[in-house]
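With one protein chain held back, the other chains of the complex are shown just where they sit.
Letters A and B name the chains as they come in the text, with residue numbers starting at 1 for each one.
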Amino acid sequence: MSILHIVNKSPYERNSVALAVDYMRDGDTLLLIEDAVYTVMQGGKAASIIDGQKAVVLGPDLAARGIAKEKMIDGVEVVDYAGFVDLVEASDKTQSWL
Amino acid sequence: MPIEVDGKVLETDEEGYLANINDWVPGVADVMSKEDDLELTDEHWDIINFLREYYEEYQIAPAVRVLTKAVGKKLGKDKGNSKYLYGLFPYGPGKQACRYAGLPKPTGCV
Partner (left out) sequence: MTTKKFMYVNRRAPYGTIYAWEALEVVLIGAAFEQDVSMAFVDDGVFQLLKGQDTSGIDMKNFSPTYSALGDYEVTKIYVEKESLEERGLTLDDLQHLVWEDEDEDWAEKDSIRLVSRAELAEVFAGQDVMFNF
């Protein structure tokens, strides 16, 4: 059973990203959208929360917030809305940490 | 009340401002000014075009005070005063000129 964990809150304001990561099991994926995309900023304290996790981030939300590719940490995949749908499809279920 | 410009029907809000700024064509100002019995001169168009450029750059319609100062800087001191601007747009340069320019009502304008 694979779960897609979706988070939309800033890691600096809420503990949602950290909690979702704690709940992740092998084969699960973390999808960061809206204000949760700030997690992937290079040099930011929150970046370490997702160390070693399979994390995916929504491209349009990154662009809206002015986070360029070169300001991102390595090892995070960027998807568009179609990729978002593919992820949902590929997972057995989704859990939203709102 | 929707208005008809160049054969197209454009939505407006209850105060007559264009619902969608991207609908704007110069004909909008012509139609709106005709309804107000105002003949648009080059001086009017200077202000309308200025407002459109301001919105393009800052994404807001400027308050009258800001408009006055900015016009003074761009078009000359003799035009950067409320007497001149109200002379052109008797219903208020903020409200009337912004409406002709297809902008929303200026922020802070009541």
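Everything below uses one rule, namely that contacts are C-beta pairs under 8 Å (C-beta built on N, C-alpha and C of every residue); 3 or more make two chains touch, one makes a residue touch a chain.
Keep in mind the model is a prediction, meaning the values are calculated, not measured.
Those residues of chain B that touch the chain absent from the view are 57-60, 62-63, 65-66, 69-70, 73, 107-108. Listed for chain A, the residues touching the missing chain in the whole complex are 8-10, 12-13, 34-35, 38, 41-47, 59-61, 63-68, 71, 80.
Convention: only the chains that are shown with their structure count from here on.
The distance from the centre of chain A to the centre of chain B, each centre being the mean of the chain's C-alpha atoms, comes to 44 Å.
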